[in-house]
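A single protein chain has been omitted; all remaining protein chains appear in their positions.
What follows is subunit A.
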Amino acid sequence: MLKHRVEFRNVYFRYSETEDWVLKNVSFTIASDEWVAIIGHNGSGKSTIAKLMNGLLFPDKGEIIVDGIPVTEESIWDVRTNVGMVFQNPDNQFVGTTVRDDVAFGLENRGVERNEMLKRIEQSLEAVRMSDYLLHEPHRLSGGQKQRVAIAGVLAVSPHVMILDEATAMLDPKGRKEILATINQVRESQSLTLITITHDLNEITKADRVIVMNAGEIWLEALPREVFTKEKDLRAIGLDVPFVAKLANELIAIDVKLDQQPLHQKELLESLWTYHLTK
């Protein structure tokens, strides 16, 4: 198995020569079994990174390697078989008149044989718990259901890398949690590199690693726990930390010693228990 699934080497990008760089000297690697969250203020270059990964855009300088293949105009069709993307608005992504046709679309394009196709449609819809909606019209589904079908469409072609570009932004909190749980299950069962681009602070806590973008450059690459210790600096670049991290930072500021920076409520309560016992 490849060690690096995705690699950016000194990547520069801008939309035209008269404009500022959208990405400036961006380099990072993402391993094959990782879940990496990319965060950053609006316009920090997050979505541009996603579009560069599957050749929707090409860098002005530098190199991008996905699954061992450098992304170029010649290689994009090979790259795209390995990289699946889900965007923010599911309505813009539907092509089929039924859920089944829509999931079949990507498979047909890849010339997958019919029996195999039927099997994959069934499996991927089952993975997102939408099997009961096989013959429904996609545009009549709820936002969360639509997004699940969009994800099934990507899962069906078994990509190695899945990029969710604010794919949960339009969902309610419950729908958001369900989608992420679904994808995480799939990730565990079939070795998928997951890249989520998000404003949702609680989504970051579940990632293995976080890349923080600011004004086109990588500002920080760290574990979620480390990211949350930098509340003040993050706020200065238009970001924030989740509620638990904020409360923990307030406690630390008044000398309540916590044994670690907590990721969720349970960890914070445990740290407070330890503190309580030693007082």
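Before moving on, here are some points about what is shown:
Please note the rule applied: contacts are C-beta pairs under 8 Å (C-beta built on N, C-alpha and C of every residue); 3 or more make two chains touch, one makes a residue touch a chain; residues count from 1.
Following the convention adopted for this analysis, contacts and distances are computed from a predicted model.
Chosen from "NADH-quinone oxidoreductase subunit M", "Energy-coupling factor transporter ATP-binding protein EcfA2", "Glutamyl-tRNA(Gln) amidotransferase subunit A" or "Acetyl-coenzyme A carboxylase carboxyl transferase subunit alpha", the protein name that UniProt gives for the omitted chain reads "Energy-coupling factor transporter ATP-binding protein EcfA2". Looking at A:31, A:76, A:134 or A:170, the residue that reaches the missing chain in the full complex is A:170. For subunit A, the residues in touch with the chain missing from this view are 40-43, 88, 142-144, 166, 169-175, 199, 201, 235, 238-240, 242-244, 246-247, 250-251, 253-254, 256, 265, 268-269, 272-273, 275-276, 279.
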